[in-house]
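Complex shown without one protein chain; remaining protein chains in place.
Lettered A and B in written order, each chain numbered from 1.
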Amino acid sequence: MDIAQARKERIDRGIKVRSDGLYALMSLKELSYLTLPRFLLIAGMLSLPFLMPGMYWQRVISIVCIYSLLALSFDFLAHYVGLVCLGGAFFIGMGGYIAGILNTYFGLPPVLTIPLATIIGGALSTFLLLPCLPLKGVYFAIVTLMYPLFMARIIEAFDIFGGTDGIIGIDSFSNHWVEQYVVIGVVLGFVFGLRRLVNMDIGLIFTAIMDNDQAVKASGINITLYRALAVFIASSMGCLGGACITHIYMWSGISQFALDFSILPIAATVIGGAGTLVGPVLGCLILVPVSELLRDFGTLRIVFYAVILVAFILFKSEGIMEFVQRKYEQFERWTKI
Amino acid sequence: MIEDPILKVVGLTKKFGGVTALSDVSFEVGEGEILGIIGPNGSGKTTIVNNITGFIKPSSGMIFFKGKNITGQKPHKIADMGVTRTFQVMRPYYSLPAYKNLVIPLFSPRARRTGGWRGGGRLGDRHTVSIDILEEIGFERDSYIPFKTTSTLPTGYLKRLELARCLSLKPEIIICDEVFSGLSMSEIASMVPLIERLQMDGITIVMIEHRLRELFRVANRIMVMNFGEKLIEGSPDEVMADAGVKEAYFGSEEVEEVMTYA
Partner (left out) sequence: MQIIVYGTINSVSLALMALGFAMVYGISRVPNFAHGALYIVCGFVCWIFLNSLGLNYFLAIILSLLVNALIGALMYRFVLIRVRGMNISEIIGSYAIGLAILEGLRWGGFKGMTYTLPVFMEGSITLGGVPVDYHRLLMMIIGVVLVGLLWAFTHYTKLGLALQGMAQDERAALMLGIDSDLMATLAMAFGAMLAGVAAILILPLGNIVVESGYHVLIMSIAVCIVGGLGSWMGAIVAAFLIGFTQILTVVYIGSHFQMVVAILAIILTLIVKPSGLFGRQHELEERV
């Protein structure tokens, strides 16, 4: 059919309309309509370690979860707070190094180092980013891109924390099941937690700061405080990921500040669907294994996901999640004009 | 001079690069009165508002609120004290429903401290409170209007929404930056009683206006600005009789109109 003579009509499914307000949930069918996607996500994530063929791929799942944490934090900051943070590696590095230091220099077990690294790392990252918080748009993006590079050079130049060799001999998780269920649980917790957060009144404040910071100032709200709070939430997620990755590889080094940790989560967010919070996790579930499969091709895999990224930005900027959601909630049909 | 002015501006000067937007402006606002500020375009009216509310820092001069120096404070600090403002170019949160616009100011420390619109006690559900405020400001409660997306609302409602944002902070002063501009005659006619009622509630109002006819009806005192300087200040009648004002508005039929009206 010719585009000029027809247009696509999208109509909400009746069941969607009825289940928009919770009071309308009359039947089991409507209930399951709402819970099915969420159940699928939870069940899918929890069963992943069993479905994987071997230790190697189970390790990949852990890495997927860590990237998911970063992607979630990027998505939250960029689309709900309006701060485009290109420095995911900064958070990973901070968390990783803090966990490493706590574990080797102070002899704390992973049970303690991970939460401590999350909180200390989050606070420290927020403190270091505090001067940049009034910045907007491109400026914030560029500064945050610089931070991980800066940290890496500092560690290199001062030769602290093992210098270029990094910190070695860090304890691992007690076994790989614990490792995977810890990271999967954390990711699921953050997905639903952040969803809840952005729908609360405080989430409204974050979005308002993004849309219209002058009006928020005029409402007597300290925007730097709320930005700092948002950055703290996001950076603790990154630091948590960093702490986990340190204990998984039993090593923390400069490569944790590498660009990889900044770029892949962003690609995953774009592919999965920006601003959906579940999308980034889906994006990571697709991208990370694919890049593992392409490991033999060396740097070509970076070319590969750069090309996918550009293609998605150009042709499917809504991302997978929005697409699937639309199909789930709406009929589509062509109508004559 | 006014006894115990609630807002006192002394020698306010602001330079943008080489341009002097305001030079040595001083005035006082008494508690509970309505001060109108008029002047041709570019005479520095909005700059006064921005300076008082902390959105820009004055080059020199001082601003006192209830005897306390608030010069150069952060905007949110000043709003927290109860000095609120509307924007000339309206700044609602366009993507939200109208009533959710008010959830944001109701979340502020001041709104929490003052304990909700109904006075005393804890702040109730912010959505309920915000619909109460919207009703007070002229949104029909039982209609769908408070629930419509803000971007679909007409200008009249957006101006009211600006006022509502100030009201939800339980303000001591509202500085209205051209609330009448862009409205139709009937919309203005319904807005005037609203302003009068706010004054009766004990709120001090500073109005910056181009609609002289309505302004002269509600204002207690008028200050005239021209080229960043204060020309004259006085009661509406005095201002209208002044030759300098005619000079500034030379050729403007508005003054003639107001004079015949008076």
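We take it that contacts are C-beta pairs under 8 Å (C-beta built on N, C-alpha and C of every residue); 3 or more make two chains touch, one makes a residue touch a chain.
Note that the structure is a prediction, hence the values are computed from the model and not measured.
For the chain left out of this panel, the touching residue among A:L197, A:M250 or A:I263 is A:I263.
Touching the missing chain, out of A:L135, A:A228, A:M250 or A:I286, is residue A:L135. Of the options A:I15, A:L197 or A:I313, the residue whose C-beta touches the omitted chain is A:I313.
Screening B:V10, B:I56 or B:V192 against the full complex identifies B:I56 as the residue touching the chain left out.
Of the residues in subunit A, those that touch the hidden partner chain are 78, 84, 86, 131-132, 134-135, 137-139, 141-143, 146-147, 149-150, 153-154, 156-157, 214, 263, 266-267, 270, 297-300, 302-303, 306-307, 309-310, 313-314, 317.
As a convention for this text, only the chains that are shown with their structure count from here on.
In this assembly, the C-alpha centroid of subunit A lies 43 Å from the C-alpha centroid of subunit B. By the touch rule above, subunit A contacts subunit B in their complex via residues 201-202, 204-205, 207-208, 211-212, 214-223.
Contact residues of subunit B toward subunit A in the complex are 53, 55, 74-76, 79-80, 84-85, 87, 91-96, 100, 103-105, 107-111, 126, 165, 168-169.
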